[in-house]
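For this view, one protein chain was removed and the others were kept in their places.
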Amino acid sequence: MDEQTSSQNEDNNETQLIELAKTKPEGISNSDIKEHMPSLPMLELTTIINKLLKNGTLELFKTKDNNLLYKFKDPSKRGNVKGADNEEKIVYKIVEEAGNKGIWIRDIRFKSNLNMTQLNKVVKSLETKKLIKAVKSVSASKKKVYMLFELEPDNSVTGGAWYQDQDFESEFVDVLNQQCHRFLVERLEEATKQGGGPLLVRNRSYASATDVHKFISDLGISKVSLSIADIESILYTVVLDNNAERITNTNGIFLYKATNKFLTVPGLAKTTCGVCLIIDRCANTGLVNPRACPYLTEWLETS
Amino acid sequence: MSRGRGGRGGRGGAANKSFTRDQLNDLGVGNKDALPSLVTQPPSLYPPLERKPVPFTPSLETDYMLILRRDFIDHMQLSSSYIKIPFASKSNQPEQEIDKLVAQIHSTKEKYDWNFFPSELRPKLLAKRIKKGRGQKLDVNIQERLNVLEKLEHLKNAVVIKEEAEDELEEEMEAEENEPDEEMDEGTDYANNYFDNGENYEDEDDNLDEGPIY
C-alpha cells in the first residue's frame, strides 16, 4: 500500500516537473524547481531528474555561471535535436534505421558519405547528447555497433543468456550440453528398461525442450534464467554432436531423442598418424619422418 | 596480411587470388588477436600432440588375424617366391653362414604351368642343371649343413668348413651367371632351349602329347 502511494506520488511529481520544463523552453534551473515544487524532497528530485535525463526527456546544460539548467526535449523532434547540424541528423537517421541490432561505424560511413574524421566527431557528439550509444557486439570482438540510446540491444548483439560482458560462457554451454545429453540418455535407458517393444521404447525416449527445461531448472546449475528457446539452442548442439536426433511432432514441436552412432571408432583414429596435425609435413626424408617421430615413440611406449 | 590496408579506399576491384581481408576475418586470420600461435611463431618441429589416438580394443579375433598375418609372411619368406638379391661379389655375400643356408632351404625352383605365362619368361637353365646334377644335391645337403653349423657355433672353428660351403655356393652362382641374357631377340624359339629335367611332374610337353583336354 505504502509503496504504491509513493510511486504514485513520484509519477505525479515527474509529470509536474515535465510540465514545468515544457513551459520554459529556455530551461529550468534548480531554483526554479524549488520555487514551483517546494514540497518535493531533494532526494526524490534527484532520482526523478536522473531518470528523466537518462530516458532523454530532459537535457542537462550548464550556464556560464556554472548553474545547471534542464531543458525539455520534444520526443517528436529528437531526430532534429536543437543544436544538431545536418550531419548529425543524417547519422542519427542511419542509426535509427538500424534498430536494436545496431550498425557498424564503417557502414555508417558508407551510407552517410562522411569522411572518417568528420564522422567520428558527429558520432561523439551524438553520444554525449545521449542520442545514440555504442554497444560491443559479441559476433565480432572489439567491434562496436551504434544504436539509439534508449534501445535494448538485440540478443544477436549481446549474445543473450550465453554472454557475460561480451564474453561467451563456453563452459556454461558445455555443461548444459552434457546435462541435456545426459537427460536424453537416461530417458532412453529408462524407456528401454520398461520395454514393451521397439516402437514404445522409441516413443517414450523422445523429450521436448520443455521437458529438458524443467530438468535443467531443477538441477539449479544455471545462474541466469533460461528460456525454452535457450534450451532448444543447447539441444541443437547435442544434435550437432551426433548424440541426439530431432524430429518435429504433429503439433510442430521439436522432439529430441538420444541416438547411437552407426559405426565404432574407425581404425584410422586409433593411430597417431590419424590424429596428427603435422602429417602434411611428414615425409620419408627430412626432419619430420616416421623413424624419428616422437608421437610414434610415445605411442609405442604405452602398453 | 598487412594491416591498415582496409578502410581507406584503395581496395580497388583487383581480383587477386588471395583472400580479401573480409574473408580472412571470416576465417579468423588477419585480425591481430587471431591465433598468434599458428601464424606468428615459427612452429616447433613436433608441437605437443594434444590428441591421443583411441586405444585398440584387444580381441581374440585381432590376435588370431595377427597370427594369420605372421603365418602368411613366414610362408612367403621361406617360399621360392621370396627372391633374394643375387650375390654379385664376395663383398656382397651374406655375413652369416646361416643366411646362406636358410636361403637354400627352398632353393628348388617353382614349377609353372607355362600355358599361363608369356613364353619369354621361361628360364633356359634347366638343361645345364641336369648335366651338373645339382638339383637334388642341394636339398640333401641342407641337413648336413645344419649339423655343420651347429658345430660351427659351438666350436667357433669355422675356417675349413666355411670355405667348403663357399665353394659350393660359388658354383651355384656361376650357374646363375651363365644364363644367357641376350635372348630378348630370340623371341619364340623357346622350345629349343627349354625342357624339363623329367624328374618333376607335369610340364607343357605332356599337354602337347595328350592334346587339348576340353
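Per-chain residue numbering starts at 1, and chain names A and B are given in the order in which the chains are listed.
Going forward, a residue touches a chain if its C-beta (ideal position, glycine included) is under 8 Å from a C-beta of that chain, and two chains touch if they have at least 3 such contacts.
The rule is simple: contacts and distances are computed from a predicted model.
For the chain that is left out, the UniProt protein name among "DNA-directed RNA polymerase III subunit RPC3", "Centromere protein N", "Trafficking protein particle complex subunit" or "Anaphase-promoting complex subunit 11" is "DNA-directed RNA polymerase III subunit RPC3". For subunit A, the residues touching the absent chain in the complete assembly are 107, 110-111, 138-141, 156, 162, 168, 170, 173, 177, 197-199, 202, 233-234, 236-237, 240-242, 245, 247, 259-271, 273-277, 279-280, 282, 284, 289-291, 293, 296, 299-300, 303.
Contact between subunit B and the absent chain runs through residues 11, 13, 19-20, 22-23, 26-29, 33-35, 38, 51, 53-54, 56, 61-62, 64-66, 68-70, 72-73, 75-77, 79, 81-86, 96, 98, 101-102, 109-110, 112-113, 115-123, 125, 143, 146-147, 149-150, 153, 176-177, 179, 181, 183-184, 187-188, 201-202, 207, 213.
One rule holds in what follows: only the chains that are shown with their structure count from here on.
Spacing of subunit A relative to subunit B, judged by their CA centroids, is 65 angstrom. On the side of subunit B, the complex with subunit A involves touching residues 7, 25, 33, 43, 45-47, 49-56. Those residues of subunit A lying in contact with subunit B across their complex are 106, 116, 140-142, 265, 269-272, 274-278, 287-288, 293-295, 298-299, 302.
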